[in-house]
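With one protein chain withheld, the remaining protein chains of the complex are depicted in position.
Right after this comes chain A.
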Amino acid sequence: MKLSSIISKDCTKAAVLFNSKKRVLEYISELAHEQLPDLNPHDILNALMTREKLGSTGIGKGIAIPHGRIEGISHVTAMLLVNKQGVPFDAIDNRPVDIFLALIVPDGDNEQHLKTLAAIAEKLNNKEFCKQLRNAGNDEELYAIIASAD
């Protein structure tokens, strides 16, 4: 799966500046609502918060994959945010997080969800790729990095 097939250009945000987990998740909900206008941003935020309560999606090395499962949507919507500084996110290695790859996924399709996660993991497991993401100066550059990595 190509990352550019699930992350659209207006869902890549470079050098944003949020200072809390809550603000990051709120912003992700707003972005997701723009892509999925039929969904209420509060419901999206709820789905993300519910998932975080089960355990942080901060998976270490400054990376988090906040995600929420929502019924009634047909496809995965992904968003990539790179924050200028690390945000406390209760990550498993206790490190602050600056790369957020957020997902809104249809409820139920477990196999497809694992495929999506693997596609994301493949890219984010590459240190050089993460370095490029962190160095992106604007949204266009950030999107170009994703597109060229596919």
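Note that contacts are C-beta pairs under 8 Å (C-beta built on N, C-alpha and C of every residue); 3 or more make two chains touch, one makes a residue touch a chain; residues count from 1.
Everything that follows uses one rule, which is that contacts and distances are computed from a predicted model.
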Name per UniProt, for the chain absent here [options: "Sarcosine oxidase, delta subunit family", "HPr family phosphocarrier protein", "Putative spermidine/putrescine transport system permease protein" or "Sugar ABC transporter substrate-binding protein"]: "HPr family phosphocarrier protein"
Residue in contact with the excluded chain [from A:65, A:133 or A:146]: A:65
Identified contact with the non-displayed chain, of A:38, A:71 or A:111: A:111
Per the touch definition above, residue among A:15, A:49, A:121 or A:144 touching the missing chain: A:121
Footprint left on chain A by the chain that the document does not show: 51, 54-57, 59-61, 63, 65, 67, 92, 110-111, 113-115, 117-118, 120-122, 124-125
